[in-house]
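Only one protein chain is missing from this complex, and each of the others stays in its spot.
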Amino acid sequence: MPVNYLQIQGQIQAKCQQASQNQQVYQDRLEQAVRLLRQYAADLDDLRDRVNEARQADLSLRCAVPLTERLDTVRDAPVIRELPPLLAADGSQVNPSRHDAVEFAVINTGIFRILPATHLTPSEDAETQLYLLDDLRNPDAPLTEEVVALRRDLNERRLLAERAAREPSQPVITLTDGPLELYREPRNNSQFDHLLSEYLTVLQKTGRQGAVSAGYVDKPGSDLVVRLLELTAEPRQPVQETARRRPLGGVLDRVIFAGLLAPGQRSAVFAIQSSMAERFAVYDPALQPCFFYLNVGNHPARPWMARVEIPRGVAEQTDLVDALHAVLLQQCRQMGSKPYPYALHRAHEIALITRLEKEQIETMIARAMRAMGLAVGEKSPKQYHKDNF
Amino acid sequence: MTNNPENTSEKSLGYVVGGSLKDSLSVRLTVPPQEVKEGSFVVIESGDWRFYGTVTDLQLGSTNPRFADEQSENRLPPEVACLLHGQTLFTNLQVLPALMQEVGPDPASPEYEQWRSQHPDDSGLQPQPVKTVPAHHALVRSARAEDVANIFGEPSQRNFVIGYTREQNLPIPLDLEKFVQRSSGIFGATGTGKSFLTRLLLAGLIEYNKAATLVFDMHNEYAYDDIASDTKEVIPGLKSKFNPRVRVVGLGAGASIRGQSPDFNLTLAESDILPEDIEMLTRELNLRETTPATLEALWHDFGRTWFSEFKKMRNGAMEEDPITGKKVPATDSVAFWANQAGVNVMAAEGLHQKLGRLFNKPYIVPNPPQDSLAEIINLLASGKHVILSFGDHETDLDYLLVTNLITRRIRDEWEKRTNAYRSHPQKNPEPRPLVVVIEEAHKLLNREMAAQTAFATIAREMRKYYVTLLIVDQRPSQIYDEVMSQLGTRVSAWLGDEADIAAVLSGLAGRDALRGMLARLQPKEEALLLGWGVSLPIVVRSRRYDQRFFEELRGASPPGRSADDAIRELFG
Partner (left out) sequence: MTNSSLHIGRLLRSTTSDCVIGCRASELNLPAFGGMVRIPLAEGTQIFGLIHNIQIEDDGLIRQLITSDNVPPDVLLDNRNNRNVPVEIGVIFIGYQQDGVISHLLPPRPPLSLDEIFTCTPQEVVAFTGNGRFGYLRHILRRDDLPQAELLAAHIQQAGQIHLTHGRPDWVEAVTRELVTLLRDDYDRLMSVLSAIGDINLS
């Protein structure tokens, strides 16, 4: 039985009608947000105070914190004669599944190194890590999908740190897809703590080498800056109350900055206020996650926002931010109408584990297990039929 | 002929791709068409057999008509186009096979011994008329000198070289022994060198000297030196070259031939003329159908003196009847005789009037000083050759009357001598073979005349009486076909008329194939040899009849074409 398009059609109608009614509310909020941004553009200390105040009331507060630049800062793309080398990493994983004949996990991390706009062939590399049998059976540290994801993020950063260390000169940009900040579950167990501290060690190492760590978030859905502005929206109300009521709810940062940033321009650099960000800062203040928005679009009529996360150590060095800004723009422009860093795409391509490859690995494992006299299970009938669909 | 002189390095012309005995063979040409010409003598090697034939046609063909239709040389580089054309466009030869001969395996091969033991001598290995066809893909090559010698014989007095092959200049002889055994013909349109061919052959025959020749030289061409109308060169006369052997007889007393006095003159006695001689002239004299009756009456009344008596009668003479006083035919008038003989007066008078042309001929006299006819016969019988020049008497009437009269006498004489020889071979000598050469033969041998003259009989049956004809003519189609089909050897220069061509080929195998060859001969100096006396039809470039020819004939140098000849041919 296929999808019931009739039902879908009705639901689409209803929901669009609702949205259209909310449209005016949203428009008002957006205008208010923009107005607030301009109004408080220079009141950086006041804003920081409000954040602190709100933080006191709500430990889980998550919002942007201004650093040194005005809120409405726009920075043109810097002109840099020689772009620094770029190392991009991306990971791909096979999650353990009890439906498979053999339960196993694989993390494949692709590394792509490019010297932008030179006549040198970029290099590529991949590291594959297999988790099997005992790796999966540890009751203290079960290998859940979350853990695999965490380990993948860690691997990306670890490999980048290693590769950055081999670079003859600094700075070098190390880039991953997604935020630097980790917010994987579960956050409160020893396995997570262990992996997080390993992650922070790697980030710290990278920074101390003089390399830039950056996370690239395409089409960001975050409202960190909006939440900061909300804290000013109702001056007569207690901030914690305002934060709860969300007077600017529904407005996204990228919409505000799309109106602000011309192609190639970046926003001010903000720090992130969050519990996880605090753990980063506690480990090393230079690791506190910061971010800026970047319009990677080519055409004034078609802005395209990315959020770029960097550690505070980088955010405080303008030349490094400029280098990053320039490299990311150069990378995105190569992709024509769909801007995205070329190097990240290539790292993803290198890392990607296809279904065929997964089956190949499965076969290799089963063969080896049989050779060792180990019992090999069977694929679940459910999986069997899915595979043959 | 037992060895197989296969020379593998020799280039073949092509290979057999089809055909039949009836329609001649198709040969795919593997050399440029310019290297082969119609009428070429070719040899086909097919296993232990060798076939000899004549190229009768060349045809352009293509494996697919589009290769022929499209000018692919415009689309392709020359070397590629050449390769394409080499395989898709071709020329086929039509070869008329005439002879075949068993040659056996290669003497170097192991099979040869066995074959040789089965054929201990060469008997049975002579060329014979084709009875089968060569195998597919049998190689075809141009005839070599030894092939020509094998088929036509080595040049000698008997094997008289009449010309040379077109491509390789190999001498082609005619076997004169065979030539005189049957009547033969030399044909060709005016100006194609017919009389040169005749001179050549006569020279050959006189030199060979196994047969007497009697030439009715209507236009006084053969006896004395002449100047060629085109090249202004001196054409040697036969009398000049073979003086003691050749006698020139001039027609009429005191005749001179080209300013020269003949050996003697021929005058005919009036008594020599028989009524049938007159009947033969019916058309020439425009005689009525009543003529035979009148002649019969004359013969009845006067016998052998009829001509003299009739001549003496006065036509239309009248006298007064002494009794009645009326005008009546005079007693010496034609009418008088007619009334007496019971012949229609008008008819008799008409005949007398028409015979007036004969009565005035100076060479017809009542009592010739000698019997010149007998003299001619004696000369011929004794091994001399006679050229009868007509001098000033060049009309058809002279020609018809004289040739027929003489020939009749000769026929009678040779018949008599032959019969005598056959009855008593010890007492009587074998008659000397005689060749009677007739120019403008169609005048004597046309359908109407043939029955009335001696020639048809000679052509048909005088072979056994040692007399044959050599017919020289430009309109063979006018000659009675029964005579034509009797001709053994035929030598034909170019002919333009379809009917003439058909007449020359009458009674021969492969007529259709030969027809084109004859039509496409060079207008000068080329001739097609064919017929019973020629082993296979072949086109020759005729030998030049000049001083050099006589030197060669006399054995000064072997026959062959010198560089001078070649240059002269090229640059005229």
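Think of it as A and B in the order they're written, each chain with its own count starting at 1.
Throughout what follows, a contact is a pair of C-beta atoms (placed from the backbone, for glycine too) under 8 Å apart; a residue touches a chain by one contact, two chains touch by 3 or more.
Because the structure is a prediction, the values reported are computed rather than measured.
A.B. asks: Of the chains that are displayed, which are in contact with the missing one across the whole complex?
C.D. replies: Within the full complex, the chain not displayed touches A, B.
A.B. asks: Which of these, A:Glu82, A:Asp193 or A:Glu349, touches the one chain of the complex that we don't see?
C.D. replies: Touching the chain that is not displayed is residue A:Glu349.
A.B. asks: Just to verify: which one of A:Lys205, A:Arg333, A:Lys358 or A:Lys379 makes contact with the chain not shown?
C.D. replies: A:Arg333
A.B. asks: Considering the whole complex, which of A:Thr118, A:Ser275 or A:Thr363 touches the chain not shown?
C.D. replies: A:Thr118
A.B. asks: Taking the full complex into account, what residues of chain A touch the chain not shown?
C.D. replies: Residues 114-124, 333-338, 342, 345-346, 349 of chain A touch the chain absent from view.
A.B. asks: Touching the absent chain: which residues on chain B qualify?
C.D. replies: 63-64, 66-67, 72, 75-77, 79-80, 83-84, 86-88
What we mean here is this: only the chains that are shown with their structure count from here on.
A.B. asks: CA centre of chain A versus CA centre of chain B: separation in Å?
C.D. replies: Roughly 119 Å, centre to centre.
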